[in-house]
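Left out: one protein chain. Kept in place: all the others.
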Amino acid sequence: MNESWIDPVKSEELAALRHEIHRWPEPGWAEFASTARAVERLEREGFKVRCGAEFVKPESVMGAIPREVEAALADAKRLGVSEALLARMGGLTGVVAEFDTGRAGPTVAIRCELDCVCVDETKDPAHRPNAGGWASERPGYMHACGHDGHQAVMLNLARWVRANADRLSGRIKLIMEPGEEGSRGGRPFAESGVVDDVDFFYALHVGCDVPAGTVIVAPEKFLCTTKADLFFKGSPSHAGMQPEVGRNALLAASTAALALMALPRHGSGMTRVNVGWMQAGEGRNVVPASAEMRIEVRGETEAINALMYREAVRRAEGAAAMYGCTAECLVKGEALDFKADPEAVEAAEAAAKDAPYVERVEHYMNFNGSDDATVLVKRVQARGGRATYIVVGSTLEAGHHQAAFDFEEKHLETLYAIEKALLRRHCARN
Amino acid sequence: MNESWIDPVKSEELAALRHEIHRWPEPGWAEFASTARAVERLEREGFKVRCGAEFVKPESVMGAIPREVEAALADAKRLGVSEALLARMGGLTGVVAEFDTGRAGPTVAIRCELDCVCVDETKDPAHRPNAGGWASERPGYMHACGHDGHQAVMLNLARWVRANADRLSGRIKLIMEPGEEGSRGGRPFAESGVVDDVDFFYALHVGCDVPAGTVIVAPEKFLCTTKADLFFKGSPSHAGMQPEVGRNALLAASTAALALMALPRHGSGMTRVNVGWMQAGEGRNVVPASAEMRIEVRGETEAINALMYREAVRRAEGAAAMYGCTAECLVKGEALDFKADPEAVEAAEAAAKDAPYVERVEHYMNFNGSDDATVLVKRVQARGGRATYIVVGSTLEAGHHQAAFDFEEKHLETLYAIEKALLRRHCARN
Amino acid sequence: MNESWIDPVKSEELAALRHEIHRWPEPGWAEFASTARAVERLEREGFKVRCGAEFVKPESVMGAIPREVEAALADAKRLGVSEALLARMGGLTGVVAEFDTGRAGPTVAIRCELDCVCVDETKDPAHRPNAGGWASERPGYMHACGHDGHQAVMLNLARWVRANADRLSGRIKLIMEPGEEGSRGGRPFAESGVVDDVDFFYALHVGCDVPAGTVIVAPEKFLCTTKADLFFKGSPSHAGMQPEVGRNALLAASTAALALMALPRHGSGMTRVNVGWMQAGEGRNVVPASAEMRIEVRGETEAINALMYREAVRRAEGAAAMYGCTAECLVKGEALDFKADPEAVEAAEAAAKDAPYVERVEHYMNFNGSDDATVLVKRVQARGGRATYIVVGSTLEAGHHQAAFDFEEKHLETLYAIEKALLRRHCARN
Partner (left out) sequence: MNESWIDPVKSEELAALRHEIHRWPEPGWAEFASTARAVERLEREGFKVRCGAEFVKPESVMGAIPREVEAALADAKRLGVSEALLARMGGLTGVVAEFDTGRAGPTVAIRCELDCVCVDETKDPAHRPNAGGWASERPGYMHACGHDGHQAVMLNLARWVRANADRLSGRIKLIMEPGEEGSRGGRPFAESGVVDDVDFFYALHVGCDVPAGTVIVAPEKFLCTTKADLFFKGSPSHAGMQPEVGRNALLAASTAALALMALPRHGSGMTRVNVGWMQAGEGRNVVPASAEMRIEVRGETEAINALMYREAVRRAEGAAAMYGCTAECLVKGEALDFKADPEAVEAAEAAAKDAPYVERVEHYMNFNGSDDATVLVKRVQARGGRATYIVVGSTLEAGHHQAAFDFEEKHLETLYAIEKALLRRHCARN
């Protein structure tokens, strides 16, 4: 019966849409234009779409940077995004779109990411986006991780769903997450409940140092991580006249930095900690009244990571108390560990085997990094759903997050084929 | 013979010039318009004038902030400062003007300051500069220390010198120092040699918490101080993948900050130390490769201050070495202690007694702060010259460096009268 | 009428008693034999005597070292100190003896110290105690501060009081304080109330770098100080197997040490801080579960010193909290600042002028150290009494607290004469 499936998408359409998206990169929780594009296209294909504040709880949002949000919002308005749509978003981004076939069947979700990376795209004329005239038009921002491609595939997949609506059963959910960089979107999306009814959940990523021709369907060693910003508040005084009056937030932060880096190893698994950025103080001759730092911890398991963060907070708060200051620790991002479900792995393996440009399908790789899809996966699994994470190898021009990043565009067809195959497997009408 | 002295200056002219200067504040080593005004006026009065690079050694300049210098230079050009004059300055500021009477006699120098403070002037309509329409036109900058008045007095004094040229002997030097704030101008001016031939040296300041009606002619307890910027260089690595590869400059700086604040007290006199500002690191997940901090030390004597700075450098360098980093310590400002010479004090006392609005002339006050006039004073004294520092009390609207700072303008007349009297005392032709 | 005073004491008796005391030095709060000697002699002279727990509140005692107390107690028993007397002491030391003339008049107190220093007396045969056969018989302990002489004078003074009882009015209090070294006895004695009824209070000291022939009657710059021991408690774990389980008291203590030394200077006066000793940890491969440190702070005024100690405690407790440990801060000694009362100074001046071997009586010297007589002085002054501190200069063989310390024994006569003269002045019967 497979022969009867309709495919309305030409492969050059995948690349064309990716180019459009690539030109207008938006960082985490500032993806207003990206959200608008997705909403319009998905509604056109008959999906029931919710965006931004329509489903995300504002209090759950982590790591939005006001300056970036405001700039992107202003840009989106200038670009012509409709006021009505922006009103629906209510200052938040992200999309969940559902296609209900009206027939009994499983709920299958596929997730992609909306945000870009904060990096200036290379000016090298040999860089394909430059050569092709579709480089980033927002200085300081670039789709340097492949999320442009992921979106292009998903929005075209919606066309395929509509075209084949009669052949499908169950419900299809397309989930477009903001703020994956910094692991800022997973937790808010999980808490919104968008995956609570999902039976099968898939997240796909291109690249990831996997060679072209290989697809991985059960990667391991996703690291749990917590990103946090720490704010130390003291009070100022003239360092010459009344040094005893001030409450030295710079010393509190410096003491905390040393103690954070000295968090103990863990006997049961790998840990990491970093104080990556710190700023403290005002004038040269003023006892510093404020300090801020950006940290991250990691752990091989959720328990180890949670212990690392708990102890980090304890050390920061103690350091603040030492100097009569206060410390506020705000979580800015979170990703978890990951264990693929055999049923989902099996489906992914079958789907990948027949996809174009695939020579090898393998189960394991050490991911050795973090993706907050894991937060959604845990939520799905906690309710009895099945999930896996699929990596589609590709030869990269430069590594992820680098100014010259690019992947082989033919692998968009691989992603598209895998996604279609997954839906056919789970939702083909009997 | 005193009756025969000519006075070409009306008291409202002092205030008017102060208002003009107040409107265009320029920070340390960026006083291009201020320098230009002074050069033009002083040359008009027959002084032999040198400015900027004509006498300052570029390598001696401390604490110029490139961003501020460039902005002020661009503003000065827009304002119409002549290219020829800017060429003479050669990117540096400051003025030394000499009036040689051609007759044997002492060399008498008076010093004022050119720079403003980095503070936004209050918008309060009751603030006199606002009411009078002569508030700062450069946001973020304000003459909030009285240097505008000092300059206005000195430039008018030049008119008096010319008018009374026949009655004077010896040589009169007017010294207009850039970058007094942060103690950045004294050392370079001293090293330029501009006071090496000076027999009598006077620096005057309005305000300083001295009550209106009082003049102090031999203040004490000027604190020696060294201001420095410290740069720590390490190298980055991915904090998750290769934490062992990076060289952590943030830890070096934090360790140094703690150790600097723990510099020991001194058994023989007061000390101070402050790490007022610090920034370190790049991204949250990168081992920090750079850090910068702004510090100051103080000591009751030159020896104590020098020890404090020497030990600060030792601690910074050791901290850098701990983490495989390097530390660079750049002196950005310097002021010394101060001991008035009896001959100069006597002259100042006599000059102040007859000045308008003066009720009391006193010798001592605890200055409890720093002024790099002390560096020039030491240079003068080392060559056998005499010097003192004169404080003219005034009721202030708000303290020095505050957004609502203002002094009683009638005290410009006091300053002007004292300066004239000092010149008459030392240089009156027999 | 002065001629009629009786003097039952020969000058060689002062030296002889000093030698006896010198042979048996006892450290702070362990002066059992010294207390016994004093009690017996003072009761023999008709004084009403209280000792140890008869008036000292056990809970007020600071800085007693159990090991030293036990050793001295055992030694005292071996030496033949009566069980009855030891029972009266109740494990505590110190003496207050009162001679009530039965006639109206002021209460005059003189205070001396009972304790020795923890230093091994030199073996140099030229050292007078060695030559004379009266060197310390308790290894590790020595009367190296002059307290042996102070006691010898006071116990002989009691003989003089009894001999002249008919000529005296008012009440005479002889106060023999334990644990002056480390400032451990003053506070408990003050809190016992022994000086609460005192009208005139005098503490005398020989030496103190004052030249022989000079007596100082109104010394200045006594430093306030607080001595404290800090105990950090964590919990152990195997550093290789379970490094995350332990609570690292060594890190808590190290963090505290840095932060204590970084306590800010004070704008209103001199401060000092020292972490003089620290021990932490158990085995090389165990996460350290305990740490201990000995610290002191000083301040030019009581308020500054109190702030220093309060902030020290804050920093120690905060550091403990950082690492999940607890900190206990126990005050082990305390001395205050000092201001002599004119009436007492006048009396001391008069008394000193006529004493033997005195060439000069001066008011001021910078004491630049601490003596917890100041705690008693404050208590006296708070109730309207008058007090001063008297230093009797003497040529020292070696400085205070050194193994070869000795003073000129003839100055015991000076001390004795001054004490008699003070009593005659205040208590001579009209």
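Points worth noting:
Chains here go by letter, A, B and C, matching the order in which they are written, and residues are numbered from 1 within each.
Throughout what follows, a contact is a pair of C-beta atoms (placed from the backbone, for glycine too) under 8 Å apart; a residue touches a chain by one contact, two chains touch by 3 or more.
Bear in mind the structure is a predicted one, so any value in this text is a computation, not a measurement.
In the complete complex, the hidden chain is touched by one of B:265, B:353, B:410 or B:425, namely B:265. Note that of C:14, C:239, C:344 or C:396, the residue touching the chain absent from this view is C:239. Shown as candidates are C:296, C:371, C:406 or C:419; the residue that touches the absent chain is C:296.
From the options C:18, C:41, C:88 or C:227, the residue with contact to the chain not on display is C:227.
Taking the whole complex into account, subunit B touches the unshown chain at residues 240-246, 248, 251, 255-256, 258-259, 262, 264-267, 287, 307, 311, 314-315, 317-324. By the touch definition given at the top, subunit C reaches the unshown chain through residues 182, 223, 227, 239-241, 243, 248, 250-251, 253-255, 257-258, 261, 272-288, 294-296, 298, 368-369.
Residue-level contact of subunit A with the missing chain is found at 258-259, 261-262, 264-265, 270-273.
Note that only the chains that are shown with their structure count from here on.
Each chain gets one centre point, the mean of its Cα atoms, and the points for subunit A and subunit B are 53 Å apart. If you average the CA atoms of subunit A and of subunit C, the two centres end up 70 Å from each other.
Looking at subunit B, one finds that residues 258, 261, 272-273 touch two or more other chains.
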